[in-house]
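Dropping a structure here in structure tokens format, bear with me for questions.
Of the protein chains in this complex, one is absent; all others appear in place.
The block that comes next holds chain A.
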Amino acid sequence: MRRGIAATALVAALGVTLAACGGSDGGSNGGSKGSGELSGTVTWWDTSTVGSEDKVFKKIAEDFTKKHPKVTVKYVNVPFGEAQNKFKNAAQAGSGAPDVMRSEVAWTPEFADLGYLAPLDGTPALKNQEDFLEQAAASTKYKGKTYAVPQVIDSMGIFYNKKILKEAGVEAPASIADLKTAAAKIKEKTGKTGLYLRGDDPYWFLSFLYGEGGDLVDADKKTVTIDSEAGVKAMKTVKDLVDSKAAITDATNGWDNMQASFKDGKVAMMINGPWAVADTYTGKEFADKANLGIAPVPAGSAGQGSPQGGHNLAVYAGSKNLDASYAFTEYMSSPEVQAQIAKELSLLPTRQSVYLQKEVVTNPMIAFFKPVIDKAVERPWIPETGSLFAPLGVEYTKVLTGQTTPEQGAKAVGDNYRKLLKDWK
């Protein structure tokens, strides 16, 4: 008898477990075909800076329900550094992926190539397409189809603490040589460090590379160019900035340390983009917003060059609620929303029409960055663009920490790229 009870209990337990496994699927997404009115849930993965940008984006995203009361928007903030891998994990596994993803420009062709994104041509997600800036729209196209909608566009500049520069009696540096002399003066007069150079993310290396006339790859000629003379020179430049103590850097936790040292006035300058503006204003040095100065990135031997970046909104191909996702994407890239984001966060709109609004053009950050973007260096929008940073990051950090020479570092990256890009020179 006792055996019988135990066996029954076992069977019952197994049954419950199975039921629990099966039950998790239902009810998450309503779907909305037929009636014309959208319903269900739209999950959006945002990657904006936590503590400043995320609040604004969350509110705007949830305001979507004002237009479509039956739709629930689920806002999820995923740290930018993890988002690419997290999305790939979820998209490949087929569960847990968001309906709409804030996809960095370089990730978009890669996601599209892997089949994770829904093509948007002919859907309500694309509205008034001619209005988008040409550079912003470039990264959303892959093999003749449109896979995303540009949300924001950006580039980089040198941010400086006006008070410290004034105290040291220097101007914002126009070239790398200027930067070194300015840093030395700042150290002498105020005891502070000149520049925070981000050493754990190779995106911050790009403006030095472009400044020497180099590039990662030349997609037209199918040639790897990172290990050219310009690439080696750029590696030498960043190494010299750190060795001469003109700049400090970190091999881990770079973003937090950069923002903290700049916001607390421990360093006078940093190279950064519009995405850092809202967070920088929260620092005690910038309680008076006018103290934040901005100038083009310091020029290398071949002139100034900063990367063109930005973010797109892409719809996951496996979304159970495509219609609402398309509508949400359209809403988030509409001129009204872009104007609001520009006003509150100083992020740059991707629609030409938004730049005609007075409140947008008079924002000092946007007024500065718009001409920078027009001249910014565009990367090739091939699926491998998203793969180019990992090998560069390793060698960049190795060069900065003295584990390898600039020559060997650049060569190692080049070899890696040639393995990645089959048949390239």
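In the analysis below, a residue touches a chain if its C-beta (ideal position, glycine included) is under 8 Å from a C-beta of that chain, and two chains touch if they have at least 3 such contacts; residues count from 1.
Keep in mind that, in the parts below, contacts and distances are computed from a predicted model.
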Completion exercise
From the options "Phosphate regulon sensor protein PhoR", "ABC transporter permease", "Anion-transporting ArsA/GET3 family ATPase" or "NADH-quinone oxidoreductase subunit H", the chain left out of the display has the UniProt protein name "ABC transporter permease"
Practice task
Return the single residue from A:219, A:317 or A:377 that touches the missing chain.
Solution key: A:317
Problem - Hidden-chain contact residue, picked from the options A:177, A:251 or A:361 - result: A:251
Problem - Option touching the unshown chain, where A:261, A:329, A:350 or A:363 are the choices - result: A:261
Exercise for the section: Against the chain that's been left off, what residues of chain A make contact? List them. Expected result: 3, 7, 10, 14, 84-85, 88-89, 91-92, 94, 110, 113-116, 118, 199-200, 248-253, 257, 260-261, 266, 316-319, 386-387, 390-391, 394-395, 397-398, 400-404
